[in-house]
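Take this structure first; my questions come after.
One protein chain is absent from this view; the other protein chains keep their places.
Lettered A, B and C in written order, each chain numbered from 1.
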Amino acid sequence: MQHLGFSTNKLKIGSFDFTCCEGCQLQLANKEETLPEFLDLLDIRNFREISSERFDDYDIALVEGSISRSDEVERLQAIRKQAKILIAYGSCACFGGVNSLKNHFPPDECVHEVYGDSPVETLPVRRISDVVKVDFSIPGCPVSKDEVERIVVSIATGAMISLPKYPVCVECKQQLNTCLFDLGEVCLGPITRAGCNAVCTTGKTACLGCRGPAEDINYRSFRELVKEHGLSLDEMEEKLRFYNCFEEFRDDES
Amino acid sequence: MTKVNCSIDVHHLTRVEGHGNIHIDIRNGELVDAKWAVVETPRFFEVMVKTMSPARVPFLTSRICGICSISHSLASIRSLERAMEISPPPAAEKLRLLAMHGETLQSHALHIFFLAVPDFVDTPSVIPLVESHPHIVQAGLRLKAAGNAISELVTGRCTHPVSLVLGGVSKAPDKEKLEALRAQLDAVRADLDTTAEFCSTLQIPSFVRETEFVSLRNGNTYPAIGGDLVSTDGVRRDENDYLAMTNEYKPEFTTTKFTRLSRGSFAAGALARFNNNVDLLRPEAVSVARQFGLEPVNHNPFMNNIAQLVECVHIVHDAIDLIDDLLDDPLNELKTPWKPKEGAATGAVEAPRGILYHHMEVDRHGTVCRGDCIIPTTQNNANIHHDLAALARQAADEGKDDQEIRQLCEMLVRAYDPCISCSVH
Amino acid sequence: MHDMRFTIPPQDINKEHFAEEVADFNRKSALMQTDRGYKCRITNIVDLTGQEKLFQLRIVNPEERRLFTFLPGQFLMLEVPGYGQIPISISSSTNNQEFIELCIRRAGRVTSALFQAGEGAMVAIRGPFGSSFPMHEMSGSNVILVAGGLGIAPLRAPLYWINEHRDRYRNVHLLYGTKEPSQMLFTYQFEEWKKVNHIDLHTIVEEPGPQWEGRTGMITELLQDIDIDADNTYAIVCGPPVMFKFVCNRLEREGIPMNRMFVSLERRMHCGMGKCCRCMVGTTFTCVDGPVFDYWSVMNLQEAI
Partner (left out) sequence: MIYKVISKEEFSRFVDALIRENCSYGPREVDTDRHGNPVYQFRRVHSADEVAFDYTATHSSAKHLMLPYREELSRFRFSEGDWEQDIEYRVKPRLLVGLRPCDISALNILDDVLLNGKFPSPYYLAQRKNTFIIGMDHLPLPDCFCQSLNHHTVTKGFNLFCSDIGDSYYLSVNSSKALTYLKNFAIGDPTHEDDCRLIERRKLIKQSFQTEVEVTGLPSFLDIEFDSPIWQKWGDKCLNCGTCAMVCPTCYCYDTSERIDTDLEGASRQKQLYSCNLVDFAEVAGGHNFRPGNGDRLKYRYYHHYRGFAENANQQICVGCNRCGRACLADINPKDVINDLRMEKESCMICVSPSPPRT
């Protein structure tokens, strides 16, 4: 930022994945039109998925995925020790994500169902912040590359970062979409944090709340409106459970 | 001179999707141990689908894999549609095929340029290539971008599709955008030529181990969604017979399962599709294959990289035709209404890395009560494992040093383009 | 094919006459300039406390420098390219045509960027905007200036004004309170204000440290120290919203009419031109109708404090 009289350094970055689909890491390689410039901001010290070089002198750790095995806990703690800034990215890292659905079943049943009698270690799924301190979260399943880019540029230029506080409906209406409630579906848009550009509702499927709750949501009124539209509360519950983002609201009413 | 001792341990192989380890041990010229071990954390998707409404399932299963989410979504959709006897409208089928093309194109481009090529030019990642081979990287990025553009337009975004739903697709792509996409695909044809030219300069290791190749085949089009299950050893089965085609078992040293058919192991993926369906490829693609001397049945696993390139050529041309078709279609019937219904069926699709099976069972309450997913990498694991042993033995016989053997082994695993997190779902 | 007769011709508003005019935000802004400010160079930065810095800005273009005049209490929109723009009170003398001083607290995105900036940095300003303290109306009277914390920043312009026209005003009191002694701003000017300008300065802190020898308590306590001639006194109060209420109520009890007390309000702002509606207080805009309001209007504006 020469015009302000200070220079920017490349960010020494490491990217790490835990229990997840690695879709968020993949996003980093998307948005090809700005990819070379994006990579230019970074000094990639450790990123198994794209590079064989591995160093342990990164400042910023991007952590993807949730924690579901004891060796993952150790690996994560080592990363926390090294990183000056630890960013949880993706809904798995921020909320547990779809992986958490398994927590609704007894662990033995899970293992037996898939592996029969072979012993396989698995712990109840936890979010990154359940295990170590997280400095910043970028939610989304997957994260939006545009948002990641904005945040990385902000870190590189010493600017403060923030996420939208309002819900998805704002962005949905800006796309002139027909509201899914009008089409007879339960949509979590009114209570979910915006920033994805309402990608799901623009594709005419309901928002499943992957970005977690918006600030200060009115859960009670949301529940009422689902009832008043004659829609199924079971469907709503299933959607609220999907990414494990609305745990704190689930037992509001029975 | 024969090399006597060699011990290789690759912990968390890089430039692959997911976590896997290679372990090779040669003592006194004898191969003691060769292992391909997957150390990914299991996520239990098959358990998660239980009690879920069918409508939600494709959104869940797409999260099995960040690279081939469209395939997973479509495999679930196909199995559930077959289970509940839903037939999607023809326009939706075309859009789904186009979406598959998009995913395969971006996945292959990512693999060829980001994951495989650095090995051939001996760099740790694609990043130094930005400086040394700018036009190749640019071509790769444009091909990948084109793949992503297809997925984005047809399914709403490039990873984890939003508009692929049971009964069809939820939203028609905008015609103006389809036209723009067509132009974009037209333009990347030149990039395919550049890539083919560049690839012909690469030294593909000569290694052959006879194996069986398994893929889908429907007899009309190059395989993508549904069809018979066939192998180069002459097996042919119905889609629902997927279990007889895979025969899963779990070895001790890995969390993933292995599979076998007529032999100890078999391979799936671009090379398998090519070996079984060369007659259905577009002529443009066949001529590229010929340029590389690729002919069925090819048993060199490293040629999988080339088979991927051949498929890219096929896809770009086929996608252009599909778009022309869609531009003439009014696209007003995209979704068949449906009600949950009891039933069970398999949905098989050709994911970028090979044949992918989802088998779903819906109970009489209309909820899913059982799910089973068999992933291409799972099917390839055993083949990788056996290839590693053969390759290490051959390399050791040729007197290569540890570093060279290690490099070759890594390249071999990467050539399969394994998707490990997906295989441990 | 249809005929070109039906093509709607474009209207290029860039070509309209006001395009060349230089913005003059005080009178009527030139249309083309509503998003363009005067480019400034940061010529000096003074660290005041850990939280606040004083920035000295000089408008680069001499013509624009000449045009930029303001009244005590007005603010400007400071643009830090790439980071954003924020409203900041002008903290220097209205007489000073050479440079503008801004006293800024590190708060968020834009201010943090400024705190990293060095001397020579290029920023821009738009303005001045908003209402001002009625310095002329006050002449011949006593003036009580009450500042809490950063509230001293907007008070510096009226202070300079008073000091430059000291003979027009009678007794001038400056009551200044902060939470801790280390947060006290402009201490280096205190002696000058007291000795040279004959300002009756009183300070107070809420949480005294070991070094502090002065008064301890809330700012309202300082009001007991001074004699208030209610019939002939004006007050200017700046600080956090809670402070307004206490101080103004106290002054009202002393008998100062509400329309002789002035406060400066603070709200989120994105335009400074009464368009974005972020700074609404009741039904008025802080940016256009404020930030300076008399206390009577504030009492009438719902949810002002």
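Some notes on this structure:
Please note the rule applied: contacts are C-beta pairs under 8 Å (C-beta built on N, C-alpha and C of every residue); 3 or more make two chains touch, one makes a residue touch a chain.
Just so you know, these numbers come straight off a predicted model, no measurement behind them.
With respect to the full assembly, the chain omitted from this view is in touch with A, C.
Which of A:F18, A:Y89, A:F222 or A:F246 touches the hidden chain is settled by the complete complex: it is A:F222. When the whole complex is considered, the residue among A:S52, A:Q82 or A:T157 that touches the unshown chain is A:T157. Contact between subunit A and the unshown chain involves residues 1-3, 5, 8, 34, 37-38, 40-41, 149-150, 153-154, 156-157, 159, 165-167, 169-170, 173-174, 176, 178-179, 181-184, 189-191, 214-218, 220-222, 224-225, 228-229.
What subunit C contributes to its contact with the hidden chain is residues 2-14, 28-29, 31-32, 34-36, 81-85, 107-108, 111, 120, 122, 124, 266-268, 270-271, 273-278, 280-281, 283-285, 288-289, 302-303.
As a working rule, only the chains that are shown with their structure count from here on.
Contact with both subunit A and subunit B is made by no chain of the assembly. Sorting all chain pairs by how many C-beta pairs they have in contact places A-B at the top. With centres taken as mean C-alpha coordinates, the chain found closest to the middle of all protein C-alpha atoms is A.
Ranked by how far their CA centres sit from the centre of subunit A, the chains are topped by C.
Spacing of subunit B relative to subunit C, judged by their CA centroids, is 63 angstrom. Among the residues of subunit B, none is found touching two or more other chains. Residues of subunit C in contact with two or more other chains: none.
Looking at the complex, you find that subunit A touches subunit C at residues 1, 3-6, 157-160, 162. The touching residues of subunit C, when paired with subunit A in their complex, are 42, 80-83, 108-109, 112-114, 116-123. Listing the residues of subunit A that touch subunit B in their complex gives 17-27, 29-30, 32-33, 35-36, 39, 44, 47-54, 68-69, 72, 97-99, 101-102, 105, 109-111, 113-116, 118, 120, 122, 141-142, 199-200, 202-205, 208, 235, 238-239, 242.
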